[in-house]
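With one protein chain held back, the other chains of the complex are shown just where they sit.
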Amino acid sequence: MSGSPYTVMPLRFRRMGDKVLISGEAGEYHFLTPKDFHDFVDENLPSDHPEYFDLKSKDFLAEGPREVARAIDMTATRYRTRKHFLDVFTSLHMMVVTLRCNQKCKYCQVSCEDEEAFKTDMSPDTARKIVDVIFMSPSPDIKIEFQGGEPLLNWGAVTATVEYAEEKNQNAGKHLSFVLCTNLTTIDKSQLHFLHAHGIHVSTSLDGPCELHDANRVFRIGGGTHSTFLDRLALARRELAFDDVAALMTTTMDSVDRLKEVVDEYVRLGFSGVFFRALNPYGFAHENVTELGYSMERFVDNFKKGLDYIIELNLSGTFFIEQYTTLLLTRILTPFSTGFVDLQSPSGAGISGVIYDFNGDVYPADEARMLSRMGDKHFVMGNVFTDSYSEIFKGKVLTDIVKKSCLEIMPVCADCVYAPYCGADPIRNYLETKDVMGNRPISPFCDKHIRIFDHLFTLLHNEDRDVMDVFWSWISRRSFKEIRHENH
Amino acid sequence: MMKGVISTVEGGKQLLTLTKDYYLREAVFAATHKFSGICGIEIFPVDEYAVGVWLTPKKDMTDDELNRIAQDLSEELVDQQIRLDLEKRNGWIRELIVKQAFSPLDNLEAEVAKK
Partner (left out) sequence: MKIISGIFKKRKAVLGWLTRHRLPLGQRDTAILVAERPAWTDFGYAGLITTTSKFGSIFQPPRFLAENANDFPEGDVVMLKDCQAHFLWETGCWNNSLLLTEACNCRCLMCPQPPLPLKAIDAKQFQMAFNILGLSPEGFEGEICLTGGEPTLCGEKLFELLVACHHRHPKAGLIMLTNGKRFSEFAFAKHFAALGVPLTVAVSLHADVDTLHDKIVGASGSFRMTQQGLYNLARFGQSVEVRVVVSRLNYMRLLQIARHIYRNYPFATHVTFMGLEVTGNAIPNYKDVWIDPIQYGVKLEEALHELHRVGMNVSTYNHPLCILPKAAWPFARRSISAWKNVYAPVCERCQVREQCCGLFKTSGENLSAGIRPIEN
C-alpha cells in the first residue's frame, strides 16, 4: 500500500451545482464542496478537517491495511444485505389469463384483442400447470398476480388457480398471496365474495377525476368508465376491507400538467397513496411515440410539483404517500433490501418477477411477451409444459439478461452516483436499441431516473425537518403525528 | 475551459483539441459517450501530442449552446480522469467487496496486505 495517510474506498460521484455528491458501494452517501472533494480523492485531506470524521465514519476512507480490510468487510455485509432479493429469487408470478378486455384504453399496450377472441384465454388446466411450476420457486413468499386484458373476463382461470394453489400450499407452507389487477368495471358480488374469502388484494387503475380518467380509459363500446368505476369501487369496498383495493395511475398528455387534480381525486376517494407512473415513450407500437407527447423533463418537473403538493397534504394532517418516492427513499436512507422488480440490479425481470402467458410460455416481463406476439422470440424463457424448471430459470435467456443487467458493469451506470439505488430494464433497452445493455445517453428510463434522483438528493441535502419527517413517516409507515410525538 | 483543452466552432460544429498528457484515451471515450445522445462524435488523432473531437449537434444549436456543450464535455473529461485514476489505485477494493459479500475470503486481511 502507498505511504499516504489514508486509502480512498471505492466511490462514485456527481457534481450537483455547488457541491459534489459521493456514494459508496453499499449506498452510503455524503456531500462535499468541490475543493474538499478534490483534496479528499487526492489523498490530501488533513485528519483534523471537519469532513474527515464523517468520511471515516461512513467508510469512505480507511487508514492502513487493517482498517481497509475491516471497511471492506463492513461494506460487503451491507452490500449483501441490499442484494438480499437475490436469495429470495422469484417471488412475483404474473399470469396473463386473457387478452380480452371490456375496455379499450388509449395507451394500452397489452390488449388488441376483440372481446370475442377466446383463443388466448388461459385454460384452467394450463393455470394449474403454471401453479405447479410456481411452487418450484425457492422463494418463501409467493405472490400470484392476475393480469390481462381484464382477468375478470376469464374468471374460471382465476378461481382454478387460487383453489389449486391453496391446496398445494398446504404441503408447501409458503407465504402465499394473490393480487387481481382489474379495471373493476365488470366486477360483481359473487366475484367479490370469492376475493374476500381468499384474501385476494385488488390493484386497479384510476387516472384522476372524471375528465382526466375518461380522456383515455374508455369502454370498448365507447364512453368513459369513471362513473362505472366509482360505482364498482364502492361495491368492492363494501365487500372487502377498505385497504384491500389499491390504485395506480398512468400519466398521459392530458394529465401530465395536472397531477395535483389526480392527487385530489385519490384523496377524495380515500386512497392512502398514489404512484405517479410515466408512460414509456416507445409505446409498444412505435407509431405511438409522437402520441406520448411529453418529455421526461416535463414529466419529472410535474412529478416534483406533485410531490411538493403531497408533502403539503401530509403536513396539514392527511397521510398520503407517493409510492415511487417512498421506494427510492427506502433504498437511499435504509440499509435494507427492497424488492421492486422494475428497478433492480441485476434486473428483476425473470429472477424476481416472471410472467406466464395463456399457453404456458414463460417470459421475464410483459414487454417480452408482447415482443413474442409480434414475432420476436428473443426472450422466451421456456414453456411450463415442455421445459423443466431448470431449463426455464437457468436457461440461456435468463442468464444472458442477468449478465447484462448489473449496473456495476453497464456503461455509464457503472460510474453513476445513483448506481446503488437504481436498476436496469433490459427488455426496454432491447426494445429501444436492439441491445439488452441499452444506450444510456438516449435512454428515457435513465433520463427520468437521473432527474428524480437529483431532485430527491437536493431535498435530502436541504435536510428540511418537515420534509424529512414526512418522508420517514412514509418509509416507516407511521403517522406524521407519531413521528412528531404529537400523541403524547 | 479546462486545462489542455482548446475549443473552436466551425460551421455549426464544435472542435475540441485535447492534450494527450492530460486525458487518457479511455477518459476521452467515456466522456464523449455521455454526449452521444445530443451530438455526433468523431475522435481522431491530431498529432503525437493531441487528440481531436468533432461534436456535430443532432438538432440545430446556437454557438452559445455549442460552447456550453464543449464546456460541459471538458468538465466531464476531468471527472473521467479522476474516475480512471481512482480505479487504477483502488479498483481492487471493489472486487474484494463483492467477493467478500458472496463468497467470503478465509483471510481478508492477508489479501489486503498484499496490495
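The letters A and B name the chains in turn, as written, and every chain counts its residues from 1.
One rule holds in what follows: a contact is a pair of C-beta atoms (placed from the backbone, for glycine too) under 8 Å apart; a residue touches a chain by one contact, two chains touch by 3 or more.
Bear in mind that the values here come from a model prediction, so they are computed numbers and not experimental data.
Within the whole complex, touches from the chain that is not shown fall on A.
Between the chain not shown and the residues A:Leu86, A:Ala117 or A:Met468, the one that touches is A:Met468.
Residue A:Met74 is the one among A:Met16, A:Met74 or A:Leu313 that touches the chain not shown. In the full complex, chain A makes contact with the omitted chain through residues 28, 53-54, 56-58, 67, 70, 74, 77, 333-335, 468-469, 472, 475-476, 478, 483, 485, 488.
By our rule, only the chains that are shown with their structure count from here on.
Listing the residues of chain B that touch chain A in their complex gives 30, 33-38, 75, 79-80, 82-83, 85-86, 89-91, 93-94, 96-102, 104, 108-109, 111-113, 115.
For chain A in complex with chain B, the touching residues are 1-2, 7-11, 13, 15, 25-26, 41, 65-66, 68-69, 72-73, 75-77, 79-80, 83, 408, 411-412, 415, 439-442.
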